[in-house]
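Left out: one protein chain. Kept in place: all the others.
Showing subunit A:
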Amino acid sequence: MIRFDGVTKRYADGTVAVDHLDLEVPTGEITVLVGPSGCGKTTSLRMINRMIDPSEGRIMLDDVDVRTIDPPTLRRGIGYVIQQAGLFPHRTILDNIATVPYLLGWDRKRARSTALELLERVGLAPEMARRYPFQLSGGQQQRVGVARALAADPPVLLMDEPFSAVDPVVRASLQDELIRLQAELHKTIVFVTHDIDEAIKLGDRVAVLRVGGKLAQVADPATLLAAPADGFVREFLGRDRGIRRLSFVADTGLRLRSDLVVPVTSDLSRVAGVAADVESPWLAVVDEDNRPLGWVAPADLPRAGTLRDVRPLPYGTFVRGKDSLRTALDAALLSPSGCAIAVNGDGRVIGVATRESLDEALALAASEAPEPHDAPVREDADG
């Protein structure tokens, strides 16, 4: 665990970058520091590995004051990923990754074989090993940056806006990659970003900082979205935070109907009757294997033949028990029926979430919006 204890950083010109920061970074979790420029998030990060020393307060790393550890020694035990990757242009990819093992005095063979493993672990081909950094794309360089930070298997990883210099598609894949890696590695990660969406996607806990280096709120993403501590946090989260909060609401509260599902082998002469019985203008069509084909409106269909003869309309699905309410809602909005098809892990249809059941689930989610906790609540002029 990393603990900030009343940490303040004041520069010679009087600028306060970080103001009495108290924060706990739990072991094995991703804690994101997020805020606008000038909020002291990078300064806070760099005080952990003593690239900057605080003016007041102390930072405890597993109950040891980091100021009692010689900086190079401290830093070799903490992985660091910097914006633009910061790879050494004069070293091959393999030697870049092996930087800290070399510094720790591992023999070259061991350092290189570890580096090669990490290269593959971050999803790069072994052929990259002998290239130089400028021969790689920005996204690939950033992967190498992550591999380099992991090379000596440090328990703590500091990441300073590591994905902000790459395009959005690459950024999303790097974020997914980090989530995948973290599921295997369980590092204690402090991640700095100015992008609130990135913070919410990656963070187990998100600490929102305001300009002047004050902590505005620290909470898990769902709590943050549901109950921002003040106007600043609310504004920083952006307008659609309610919708985004649904990403953290499980779909288990969603009532499913199985009577709206008809097999593709059904006679058209019967389908209209089914629709009338279940009192729905729409029916979901599945194939013999119980996989979704789409929606039909029986009222518009001919009376002869089977459902095979008609072309079902587009549909959206969500995986029951795995996807969030947001995914279910998204699936509903992609269907002309306004209903979402629920499938199991194998992609087989297990029912339909109608607009009524979505409505109930949304009302439930709204009523369960958690109260803000472990953060100061302030009344702001704009709040």
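As a working rule, a contact is a pair of C-beta atoms (placed from the backbone, for glycine too) under 8 Å apart; a residue touches a chain by one contact, two chains touch by 3 or more; residues count from 1.
As a working rule, contacts and distances are computed from a predicted model.
Missing chain, UniProt name from the options "Carbon-monoxide dehydrogenase large subunit", "Transcriptional regulator, GntR family", "Osmoprotectant transport system permease protein" or "Heme exporter protein B": "Osmoprotectant transport system permease protein". Only one of the listed residues, A:85, A:150 or A:339, touches the absent chain: A:85. Note that of A:16, A:60, A:103 or A:350, the residue touching the chain absent from this view is A:103. Shown as candidates are A:1, A:16, A:51 or A:334; the residue that touches the absent chain is A:51.
The set of subunit A residues touching the chain not shown comprises 49, 51, 71-77, 80, 82-91, 99-100, 103, 132, 134-135, 145, 148, 158.
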